[in-house]
Structures are given as structure tokens and as C-alpha cells.
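Input: a single structure, listed below in C-alpha cells.
Yeah, one chain of the complex is gone here, protein chain that is, but the others are all in their spots.
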Amino acid sequence: MHQVVSTPVRQSYLDAPYGVAAWLLTKDHKRIAVLYMISIAIMFSLGAVFAAGVRAELLTPKGDLLSADMYNKLFTMHGVVMVFFFLVPSIPATLGNFLIPIMCGTKDLAFPRINLLSWYLYIIGGLIVLATAVNGGLDTGWTFYTPYSSQSSPTNVTVAVFGVFVAGFSSILTGFNFIVTVHRMRAPGLTWFRLPLFVWAHYATSLVMILGTPVIAITVLLVGLERALHLGIFDPKVGGDPVLMQHLFWFYSHPAVYIMILPGMGVISELVAAVSRKQIFGYGFVAFSSLAIAVIGFLVWGHHLFLSSQSIYAGLVFSFISMLVAVPSAVKTFNWTATMYKGSVTWESPTYFVIGFMGLFTIGGLTGLFLATMGMDVALHDTYFVIAHFHYIMVGGAVMAFMGGLHFWWPKMFGKLYPEAWAKACAILIFIGFNLTFFPQFVLGYLGMPRRYYSYPDELQVWNVLSTAGATILGLGYILPMIYLTYSLFKGANAPANPWGAKGLEWTTASPPPTFNFEAPVVVDEPAYNYRPSGEVIVG
Amino acid sequence: MSSAHVVVPVRLYVTIWLALVVGTAVTVLAAHQDFGRLNTPIALGIAVTKASLVVLFFMGVRSNTSLTKVVVIAGFFWLFILFGLGMSDYLSRPWLGVPGR
Amino acid sequence: MLTGQDMIGHADHPHHPRLQHHFYSMEQQLEASILGMWVFLVTEIMFFGGLFMAYIVYRTAYPEAWMASSHELNVYMGGANTLVLICSSLTMALAVRSAQIGSRRGQIINLILTIVFGVTFLVVKYFEYKAKFDHGLVPGPHWDPHEVLANGSLAPLSLPLGSQIFFSLYFIMTGIHAAHMVAGVVLMLIILVMAWKGRFSADYYGPVEISGLYWHFVDIVWIFLFPLLYLLGFHFGGPPV
Partner (left out) sequence: MSNGIPLLPPSASSVSTEMDLLYFFLTGVTAFFVVLVAALVVFFTIRYRRRSPDEVGADIHGSLVLELTWTIIPLLLSMVMFGWGASLFFRLSRPPADSMEIYVVGKQWMWKVQHPEGVREINQLHVPIDRNVRITLGSEDVIHDYGIPAFRVKMDAVPGKLTTMWFRATKVGEYHIYCNQYCGLRHSAMVGEVIAMEPQAYEAWLAGGGTIASAAPSGETLFREYGCASCHLLDSTGRGPSLANVAGSQVKLNTGATVTADDNYLRESIMNSQAKVVAGYQPIMPPFQGVINEENLMSLIAYIKTLKK
């Protein structure tokens, strides 16, 4: 790769200019990424506190710790905060925001001001939703199913859905910025097939963001209007169909799962290549599987409606396509595995996160097939099996990848090294805690325990106790990095430009990068992951 | 260099405008006639034609990059995913003959 | 496909004052903003798409109610508004053209005309909505359809089940469209001020062009709303009076 010679760094993006106003009005994608990182860390912590309340209540079969009302509000806020304010923006708005312009060899995203606007919309949406949480709470579940949300719920649904509506635009603007940047801003010589897979994955994610998010926006708007003005669109009494809301909702919310996991897959693709110091196995297949997931992911939403009075024939189509979407995920997993074959695999902390991700994501993906199998779904629909499955994908997969990426790029983002031993302990704790929390929920699900239950039959207690115990370990696993990463900011050793010996444009510039990312214009003349620049490389 | 920014003669814009006015008149006149099952296809056909004129000429897609064309087509393609798969449920609900299945 | 690699040659040229620092050239900047606008319009398509989906579902379920309710809409106002919007699209296209050839006067005249047409549309819309409220065709607790008899008095009107949903969708679809019109008029006012200050030239007219794209898009939505909402009722007991 054309080495941009690192002249001694005069000023990193963190240095100049200081001050609250300089940060809050910044147009620098790296600073916006940091703003996002702080905000989603707060949202994640809040979501985790809500989850802790839920798990604590479920320690015993009877409803004793909380009131049923409080319990319902807690799981609702856990879902809303974690999905719309943590998982959807997590990797794209932080790592993606920081890295995509650098990986494209450019100074910034195409629309820096819109990037900042996106963060402000996120904050406004978040504040609206949190205001609802304080002011009477919200008890609809994050799915806002009608007619419960539009007629029956005693809580402030109209305001809450408006918060989600606003946050949706923040997501749209992020995706929109990425798409234009990848199309229009790539450095000379940086062809599509020289792009890092992280960029491919984010491109695919952005497609889902811009094509799906507007539909959830109009859906929650309709729910809000229906509730405020009693328009009747989802009201069976005047001929409305509540199930239509589920169609519209899942048209976004199933692909939204890919908004959460695709960036994680992008992170893992980078990490696997870097920790193995090896060209990714089957670059083209990994790249196009991201696009395949994004596109096919739009055709499967009806598998959430098998038992909702949806036509069985539509169900057949949705089930069939859901099976197809499993294939590109399998292709990715096998390609990552094959990348490690004859690699030079480091035992540094990112490897721990990669291995953790591979295990959890594989379980999460395969258990999705249970739910896409129509007959099986009859037994599992709306049980804890569903909860376990999507936590394996979203937490086991996406959050593990996020943690891995955060550790991998931390020295680049802040120019500081974190304590390796603590990072490894964190990965191990999360892996153990996660499995202990969610594996029992698979069993609970087939035993029939419905989701969103405040009390449950006595014989299910043993699995619930295990799950709550695991959640404690998991919580510890998440608190740890908040401590040692913050510590590293102040006391960590200064990081060199390329601490991992990895390939990629981001490692050719200083740690932390200067305000305009590179000291000199970037020209790219080699493929990504070119660890053995011996000869021209056949992609595929 | 892209050809997106050709300056189009005023005459072309006025022609398109005339076509749109005529299209509006035609669709209103067509609505006065009863073509049975063809009523909606005719109305939509005229609307699609009018919209295409606006997209191609007023919005300049005709002379824009192929990427813009792909973006426009993708937008409508996704719209039809929503309509098509959504209606696959509603239209096939009576087929099995079991309520709610 | 236009990326930085095509631009490297331009990098050494003296910078245009309107070139933002992270672009190589004015051309790349313009291409990026045009692509950005189109991507944004795709999100708009999907946003309205959810409403059209609801429209299709309920029209299939309640064809009678759809025709009977459409019959209550005012085709003349709807048709007039269609023509108004088509004219505004023409003036918008001409405003962009004026910017391309650097005619400040052309921009100002055409932008003002566009704004006037836009406001006309909204005024007509206001009278239309008012009539619906007067006739009790407002979904929700105040749903109480009436019709005006020959002697001017009101008589209760019986509409089939599903009509309330038609009017819900009518208000939401045309309401969101009208909100887009308001946003468009505000946008045009901003562009007008910039044009007044002579901000645009043959090298730099991106803001006019992308605002124009937005304006045309709003026009296109109406081109579909008009037949789908207004013209349906013709087959229900003859043309409306």
C-alpha cells in the first residue's frame, strides 16, 4: 500500500480546538463518532439497568420484586433503548463513522453537517423516549403492536413513538452519508474490490437503513396518529386490520436485525484478517454475501407473522426465503474460519473477541432456522426461545463484534494502549456470562415459557435462576471495559501508528489521526489485506 | 466527466409541461368512462407516464449518470417488494378455507 | 462512476470559493450532492410507500367504501391542484436552467413563480379540508358524514364500513404531502434569497438543482394521489356535482 509517510504529528483531531462548543458543533466525522460513542455508552448502560430489573424479577416464579406494571415498563424500555438507541447506531455511528472516511482515503464523510445533524436527532429522539420513561413509562413492548399500543395501553405511547420517529431519521442520515461517501469519495486507485470488507458491510447496512427505516417511521407515525386522533387505520371496530401494522413494522424491523449484525460482520472480517495476518479467504464471497443479506433480508419479514392470521401461503414464501438468507451468513462464517487456516494467529485480545463472536453468532444464526421452520415456530413463537435466539445474534454477535472492534481500533481512535490482560478477561467473562444467561432461555422456550412474563410456573425456576446468575457475570463483563478503557485514556501508553502490524489505510496514518485524517493525499495501488505483496492477487 | 449537467432547451421543458397538462386532462376524461376492471390500470398507467416524464426530463435522469438511474429503479423496486409480499398475504388469505389461516 | 481518482488532476487547480475542503473538485461536490438527494428521495418513496401499502390493503378489502368515499372528494379542487403543481414543476425546471446558464433574473422570476404555485396549492388544500370538516368527514370521534342537499341544508350521509379508513388515509396522505409542500416552499424561499444575493453561477448551482429534485418529487407524489383518491368516485353513481 502506498505508505503515507508519517511526518511527526503536529496535531491530532483530539487536540484542536478544545472546548465544549468546538465539540458540539464539530463537523469532523471522528469527533462525531466520539460523541456517538459517549451517547450510546450511556444508552447501553441504561438499557442494561432495565434488563437487570427484568432478570432480578424473574429470579423467583412469583411476581414479588416489582409490580407487574413496573416490570412491563422495564422490558419495554429495555427493548426500545437497546434496539433503537444502542444496537442500530452502535457500530455504524461509532466505528463506521470514524473509519469509513479513513478507509476510503478521504478527509471526511460526504456531508459533515448532516452527520452532525444525525447525532442531534439521535439525542433528541433519545431524550423524548427517556422523558416518556420518567413520565409514566411505556408498556407496549418495543414492537408497539396495535391495537394494544393504539387503544389499550395506559401509557404515553404517542410521545414515545415520536421519539423513535425522530431517531429513525438519525439512522437514515447516517446510512445516506455512508452510501454517498463510498460512491463518490473514494481515494484514487481505491476500486470497489480494493475496499476493506468493513466498508462493504457498512454499505450493505446503509442500504437497509435508507430503504427500511422510512417504513418504520411512517408506521410509528400511524400508530401515534391512531392513538391521538382515533383514525381507525388499525382499529377492527371501523374495519381496520391490526395485522397490517405488523407487516409494516417487520418490513423494517426484520431487516433492522441486519442493520445490527452486518456491521458486526464487517468488524469481524477486519479482525480475522488482522489477527491472522492473512488475506481474507474468499474476499468476493464475503463482500457479496453482505449485499445478499441486505437484499434477501427484505423478503423475509412475514416469518414473524406465521401465527398472526397471516395467510399460510404467504407464510410458505416467507419461510422459504428465510431459509435462503441463512446461506450467505453460513458462507461468511466458513470464510472467516478458513482465513485462520495457515494464518499467523496472534493471541492478543482481539482474537478472543473473534472466537467469542464466532461461537455465539453461529449458535444465534442456526437457532434462527428453528423459527423460520414453520412447524417448529408453532411451538416456539413468542417464547423465550425467540428471546434467546435474537440475543445470541444481537448481543452475542453484534455486541461482541462491537467490543472486538472497539478494542482493535481503540489505539487508533485515542492513541492509547489498554491493558491486554484485562481485555482478555473481559472477553472471557462476556462469553461465559452470555452463554449462562441465554442458553437456559432456549430450554425455557421449548418448555413453553412465553416472553414478557412477569410470573411463571414453579418448575421453570431453575433455568431462570441460571439465566439471572449469568446476567450478573455478563454485567460485570460489560462494566470492566468501561473502567479499563477509560483508565487507558489517561494512564495508557501511547500507541504507535500500527500496533497490530495490520494492513489497511487507517494504520498508515498517525494514532490518533490528524484532523484531515492523512498528511498527504492518499493513492491506493494494492488490494485490501495484502499481507504478502508478492504478486497480483486473484480475488475470489 | 459526467453528462448530468447539460443545459436543456426551454422548448423541451415546455413540451413536457404540455404533455403533463394533456395527461391530466386525459386521466380526468378517462375517469368519466367506465372501462370496468381496466379503470384502475388506465388511471395508474397515465399517472406512471406522467411521473416518468417528470423523472426523466424535469429531474434530468435521462441525461444523468447510470448510478442515478440505478438508485431510482432500486427505490421503486423496493416499493414493489413491500406491495408484492404484503399483498401476497392479503390476497391469499381465503385460499386454505380455514378462518385465520 | 465518479470518484476521487478521476479528480486527481483537478486537485492542483485553485479552489473555487464554494468548494468544501473534503472534496477534490466542484464536479465531485455536485455529483455527491445530487446522489445524496436521490438517495434521500428513495427514503421518501419508502416513507410514502407505507401509506400506499395501507391504501392498497384497504382498497382491496373495501372497494365499495372506497368508491363511495372518493365520490365525496372535490375533483375540481384536486384537478386544479394537479395543474398548479405541474406548472410549478415547469417553473422549477426553468429556475434550475437559469442557474445553469448563470441568469440571476431567470432564477428569481422562476423561483417566485414556483413559490406562488406552491402557496396556491396549499390555499386550495385549506378550502378542501374545510369542506371535509363541514361535512363531518373527519375520521375519529367526530365522524359524522353529512351531505349538502339542493336547498342547502345538511342531511346525514350513510357511508359503508371502511369509509372512515378511506378518509383517514386521505387526510394522512394529503396531509403529509402538504407538509412536504410547506417544507418545499420554505426551501424555495431560502434558495430565492441565495439567488437574490447572486450566490449561484454556472460553476455552482447544486443547491438549486437538488432543491428542484425535491420539488419535482413532491409533484410526483401528487400525480399518484390525484387518481387514487379523487378520480375513483366517478364510477359511483356518475360524476360528482
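Every chain is named by a letter (A, B and C) in the order it is written, and numbering of its residues begins at 1.
In the analysis below, a residue touches a chain if its C-beta (ideal position, glycine included) is under 8 Å from a C-beta of that chain, and two chains touch if they have at least 3 such contacts.
If you're wondering where the values come from, they're calculated on a predicted model, not measured in any experiment.
Asker: Could you run through the displayed chains and say which ones the absent chain touches?
Answerer: Per the touch rule above, the missing chain touches A, B, C.
Asker: Pick from A:Trp23, A:Tyr120, A:Tyr446 or A:Tyr487: which residue touches the chain that isn't shown?
Answerer: Considering all chains, including the one not shown, the answer is A:Tyr446.
Asker: With the missing chain put back, one of A:Phe50, A:Phe249 or A:Phe281 would touch it. Which one?
Answerer: A:Phe281
Asker: In the complete assembly, which of A:Ala131, A:Val331 or A:Leu417 touches the absent chain?
Answerer: Checking the options A:Ala131, A:Val331 or A:Leu417, the one contacting the hidden chain is A:Val331.
Asker: For the chain that's not shown, point to the residue among A:Ala52, A:Leu65, A:Leu307 or A:Ala497 touching it.
Answerer: A:Leu307
Asker: Check each of A:Val88, A:Ala217, A:Met358 or A:Ala510 against the chain that is not shown and name the one that touches it.
Answerer: A:Met358
Asker: Could I get the residues of subunit A that touch the absent chain, sorted low to high?
Answerer: Against the left-out chain, subunit A lists 63, 68-69, 72, 139-141, 143, 145, 147-148, 151-153, 236-237, 239-243, 276-279, 281-285, 306-309, 312, 315-316, 319-320, 323-324, 326-327, 330-331, 333-335, 337-338, 340-347, 351, 354-355, 358-359, 362-363, 366-367, 369-370, 372-379, 381-383, 443, 446-457, 459-460, 462-463, 501, 531-532, 534, 537-540.
Asker: At which residues does subunit B meet the chain that is not included here?
Answerer: Touching the missing chain: residues 94, 96-101.
Asker: Counting contacts across the full complex, list the positions on subunit C that touch the omitted chain.
Answerer: Against the left-out chain, subunit C lists 160-161.
What we mean here is this: only the chains that are shown with their structure count from here on.
Asker: Go through A-C and A-B and name the pair with more C-beta contacts between its chains.
Answerer: The greater number of contacts lies at A-C.
Asker: Would you mind pulling out the distance in Å between where the CA atoms of subunit B average out and where those of subunit C do?
Answerer: Between these chains, centre-to-centre, one finds 15 Å.
Asker: Can you check how far apart subunit A and subunit B are, centre to centre, with Cα atoms defining each centre and the answer in Å?
Answerer: 36
Asker: Name the residues of subunit B that each touch 2 or more other chains.
Answerer: 67, 74-75, 78, 82, 86, 90-91
Asker: At least two other chains touched by the same residue of subunit C: list those residues.
Answerer: Correct list: 1-2, 31, 35, 39, 42, 45-46, 49-50, 53, 57, 61.
Asker: Would you pull the subunit C residues touching subunit A in the complex into a rising list?
Answerer: 1-5, 7-8, 11, 20-23, 28, 31-33, 35-36, 39-40, 42-51, 53-54, 57-58, 61-62, 65, 139-141, 161-162, 164-165, 168-169, 171-172
Asker: Taking the touch rule as given, give the residues of subunit B at its contact with subunit A in the complex, in rising order.
Answerer: Within the complex, subunit B contacts subunit A at residues 67, 74-75, 78, 81-82, 85-86, 88-93, 95-96, 100-101.
Asker: Would you tell me which residues of subunit C are touching subunit B in their complex?
Answerer: 1-2, 6, 27, 30-31, 34-35, 38-39, 41-42, 45-46, 49-50, 52-53, 56-57, 60-61, 75, 79, 82-83, 86-87, 89-90, 92-94, 97, 100-101, 212-213, 216-217, 219-220, 223-224, 226-228, 231, 234-235, 239
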